[in-house]
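Got a structure for you, written out below as structure tokens; questions coming shortly.
The complex is shown incomplete by one protein chain, all other protein chains being positioned as in the whole.
Right, chain A next:
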Amino acid sequence: MNQPLLVTATQKAGPRLTLAIGAVVVLLLVALPLLSLLPADHALQVSAYTLTLIGKILCYAIVALALDLVWGYAGLLSLGHGLFFALGGYAMGMYLMRQAAGDGLPGFMTFLSWSELPWYWAGTQHFAWALCLVVLAPGLLALVFGWFAFRSRIKGVYFSIMTQALTFAGMLLFFRNETGFGGNNGFTSFRTILGFDIAAQGTRAVLFLLTVGLLLASLYLCRCLTRSKFGRLLTAVRDAENRLMFCGYDPRGFKLLVWVLSAVLCGLAGALYVPQVGIINPSEMSPTNSIEAAVWVALGGRGTLIGPLLGAGLVNGMKSWFTVAFPEFWLFFLGALFILVTLYLPKGVVGLLKKRSQP
């Protein structure tokens, strides 16, 4: 009775309204980059700052979706998705650095007085190979880690801790100058992508549209996956893995597939994030970032596909407002969010909206 009007309205209207809202949001997202192309003095013009901010949040939303796929559906809480995100970002960053450097070495290497590129930089001047790396680097790492982890049936908090340690180790590795990825500063001051000026409005708009496209595509993919038999198996892994094994299934392959898929999605999101934000450094791999992604999913509602998107949008929107308005209190707020969501909103915002729609 005492629910907010919006909640009651959503519950009454059901799926049709959800679809309508979704369509409006997608239309808005497509319109934003087009509006940013308007001349600067136009009333409807969207500033580059807003566009970058929303593009960033959309990339995070893809990460949230990927995390939800493994956590919400397969019950594997990863605290290391920041690593896959950053790996994708670094793969794209390598290409961008080569573009910026022309025929010479990237700036930070000349600064370290290196005379030639390390072997793993080979071929990164080609966009196609960079794209392959965006998929391969996180994918292979996830494959190797997942193969070992699932083989010995590491799950639950153990799995979370191992993934957290993994991203921590990655961060330490990338902080070193000798690793050849720019150390502390990472990659920045990009100039062109495929010959287009990276700061130009047109390029930004295209990148934004690509992000929207990737988000919709991964949403569609996840929807197909989770509605298929495969999705039901994942839910079974989450709820009673031993019983699933007694039924004759081997859950390792399913877990590995969804784990690698999730890592690759993260890598793609990272690859779109870097040219829009214009910087990638090892702090993206810090355990804090990865665990923050978990609260996006938890706030939105795990085990649903819309939830993580909603959560990523809400938390990051609040973050960009809070860190400007009350920078001291953001961490208090985030901490309280972690506690309150787990205590009072175990199904997230989506769970709240759905609560009484199907009595």
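Following the convention adopted for this analysis, a residue touches a chain if its C-beta (ideal position, glycine included) is under 8 Å from a C-beta of that chain, and two chains touch if they have at least 3 such contacts; residues count from 1.
Convention: contacts and distances are computed from a predicted model.
Engineer: Out of "Tryptophan synthase alpha chain", "Circadian clock KaiB family protein", "Ring-1,2-phenylacetyl-CoA epoxidase subunit PaaA" or "Urea ABC transporter permease subunit UrtB", flag the one the UniProt entry gives for the chain missing from this complex.
Structural biologist: "Urea ABC transporter permease subunit UrtB"
Engineer: Check the options A:Ala91, A:Leu117 or A:Leu166 and report the residue that touches the missing chain.
Structural biologist: A:Leu166
Engineer: Write down which of A:Ala271, A:Ile291 or A:Leu305 is the residue touching the left-out chain.
Structural biologist: Reading the full complex, the residue touching the unseen chain is A:Ile291.
Engineer: List the chain A residues touching the unshown chain?
Structural biologist: On the chain A side, contact with the omitted chain comes from 71, 77, 145, 148-149, 151-154, 156-158, 160-162, 164-166, 168-169, 172-173, 175-176, 240, 242, 287, 291, 294-295, 298, 328-329, 331-332, 334-339, 341-343, 346.
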